[in-house]
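Got a structure for you, written out below as structure tokens; questions coming shortly.
One chain of protein is taken out of this complex; the other chains stay put.
In order of appearance the chains are A and B, and numbering begins at 1 in each one.
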Amino acid sequence: MKDYSFEEPFEKYPLAMAYVPWQHFTQMYENLEKGYRAGTIFPELDKPFTGRRCIK
Amino acid sequence: MWNYEKRLQFPINIKEPNAKLAQVIISQYGGPDGEMGASMRYLSQRYSMPYKEVAGLLTDIGTEELGHLEMVATIVHQLTRNLSMEEIEKSGFANYYVDHTIGVWPQAAGGVPFNACEFQVKGDIITDLHEDMAAEQKARSTYDNILRLIKDPDICEPIKFLRAREVVHYQRFGEALRITQDHLNSKNFYAFNPGFDRCESCDN
Partner (left out) sequence: MNSEEKKLHDIGIADFVLTDLMLYLDTHPSDQKAMEYFNHYARIKTQMEREFARDHYPLRKDLAESNRDWRWGSAPLPWEGGCN
């Protein structure tokens, strides 16, 4: 079994709590139509679904 | 209070009726992880939020969810408005049709009516924000499941838009949780409920 022992900067956070990384505004989609269709103007939050089950 | 804007948040123009898909997509209207539950959850949780910025975020996301509710209803409406009697009988839509004709009524895909038990208002900011983050993920999964069933781009585009909003809302609720942590003592986030306890302990 893989030994899951993480030593990241993140490990300094207090235990037994959930943390989502803080977003820092860098850019909006230059093409706003693209952002509208993607459902967000922030490229870093654009995470489309691409899954296919591929069982016949 | 609220003001209505007479337009959809995202355009929907479905040309082909499809009663089978309507019966699946209606789950995001009145189902367990649907937009009605989302909106009512956030708007109801606001009153016990101890921090103004978090109550403000719940108001704004709860309001956006009302717009999503209208979008899902529009998809269901446009998928069913031109059905023939033959299509209603063949597609398994007759059970819904007999009670609602082609009106839009909040139910899950399996026919279970909308139920407020699908969401919680715990009156504890950490608990409620965890629920909200989970709710966004559940809605995101539901839209993933719906996307696997759709080929028509007229339906795909608004569903993809709605799914993307769940991811953005998840990020914002996560940030609201970080703001909450900043207000509390990191040695013990669970020492007291800032929305209820007026003192941190009996010694004060």
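By definition in this document, a residue touches a chain if its C-beta (ideal position, glycine included) is under 8 Å from a C-beta of that chain, and two chains touch if they have at least 3 such contacts.
The structure displayed is predicted, hence computed values, not measured ones.
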>> Looking at the full complex, which residue from B:Asn13, B:Asn95 or B:Asn188 touches the chain that isn't shown here?
In response: B:Asn13
>> So one chain is hidden, and I want to know which residue out of B:Met40, B:Ala73, B:Ile88 or B:Ile159 touches that hidden chain in the complete assembly.
In response: B:Ala73
> Which residue numbers on chain A touch the omitted chain?
Replying inline: 23, 25, 28, 32-33, 35-36, 40-42
> Tell me, which residues in chain B touch the chain that this view leaves out?
Replying inline: 3-14, 53, 56-57, 60-61, 64, 70, 73-74, 77-78, 168-169, 172, 175-176, 179
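Following the convention adopted for this analysis, only the chains that are shown with their structure count from here on.
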> Can you give the whole-Å distance between the Cα centres of chain A and chain B?
Replying inline: 20
>> Give the list of chain B residues in touch with chain A in this complex.
In response: 10, 130, 133, 143-144, 147-148, 157, 160-165, 167-168, 170-171, 173-175, 177-178, 181, 186-187, 189-190
> In the complex formed with chain B, which residues of chain A make contact?
Replying inline: 14, 16-23, 36-40, 42, 45-49, 51-53
